[in-house]
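All protein chains but one are shown in place.
Moving on to chain A:
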Amino acid sequence: MDVMTKPARRTAPASRLVRAELRWIFRRPRTLAVLGLLALIPVIMGIALTVADPTAASSGGPPGNDGGNLLPAAAASVLVLPIAALTMTLQMLLPLAAAMSGADALAGETSTGTLRGWLLAPVGRAKLLLVKALGVATFTLAAAAVIAATGILTALVINGDGTLSTLSGTTLSIPDAVGRVALAVGWVTLQLWAVGAIALAISAFTEHPMVVLASVLGGVIVFTVLGSLDALSWLHPFLLTEVWWSLVDVLRDPVPAADLIDGGLKAACYLAIGLSLAYARLVSKDG
């Protein structure tokens, strides 16, 4: 008797929900378009730097202010080009992609009415947030990985497997170099998770995806402006955008870990703030 009346399953397993969410995300044309455009950036950088006169590039501009120094070296190296592309896109385009993904996850679904199904379904709100957060996390990882991969491929096509030299003048072995690019991808993804978590929080409060995009992008710009004002130096340790330059440290040898760890911890703090706010809003949201 007991065996016969096994109760119908009341909740879907999380893994199935995540798979459904991922399929949903990666079948959207705009997701693929964004990933495709991000993949083009290292290719464009590589070609532009090869075509441009390298001597003119190295003498132009004041040293050490805008990452310009990284660029002349970038085309020459399988190691430097992916990192340079990640550093550049991390300033604006990757946060934009993370914000887009966060905006679609909640606000987008609210605006098309599909979130209602989630809220009424027998799925806990914590599980819902987990699924959405994992969706954003996977998308940002894919974005960073795509940039690194096309960066490596572009440099290989332009130079062959030539030079793997660090900023400190040492030459790395291939596994070591790949490890560093992987480290950079992981670190960038963590930073993007922080941005994505804030985007999710805003996303939970609104039903207009554009509001999420605008506020995250505006936030990044405001943080960058605040970071460039010397008079506000007391505020700088709190700004997430300030730590993004330390990505260059993976090109030094040995890697000075202090700034990278510090940046990772700060991202974790933003992640905690964003996710807890998003959860608080989702829990009290009416179906």
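Here is the rule we go by: a residue touches a chain if its C-beta (ideal position, glycine included) is under 8 Å from a C-beta of that chain, and two chains touch if they have at least 3 such contacts; residues count from 1.
Keep this in mind: contacts and distances are computed from a predicted model.
This figure omits one chain of the complex; the name its UniProt record holds, of "Outer membrane lipoprotein carrier protein LolA", "histidine kinase", "YeeE/YedE family protein" or "cytochrome-c oxidase", is "Outer membrane lipoprotein carrier protein LolA".
Touch with the chain omitted from the figure is made, among A:Pro13, A:Gly36 or A:Pro237, by A:Pro237. Looking at A:Ile25, A:Leu81, A:Ala103 or A:Val248, the residue that reaches the missing chain in the full complex is A:Val248. Check A:Leu49, A:Leu96, A:Leu260 or A:Leu275 against the missing chain and you find that the one touching it is A:Leu275.
Interface residues of chain A facing the missing partner chain: 58, 63-65, 67-70, 72-73, 76, 87, 162-163, 165, 167-171, 237-238, 245, 248, 252, 254, 256, 258, 262, 265-266, 268-273, 275-277, 279-281, 283-284.
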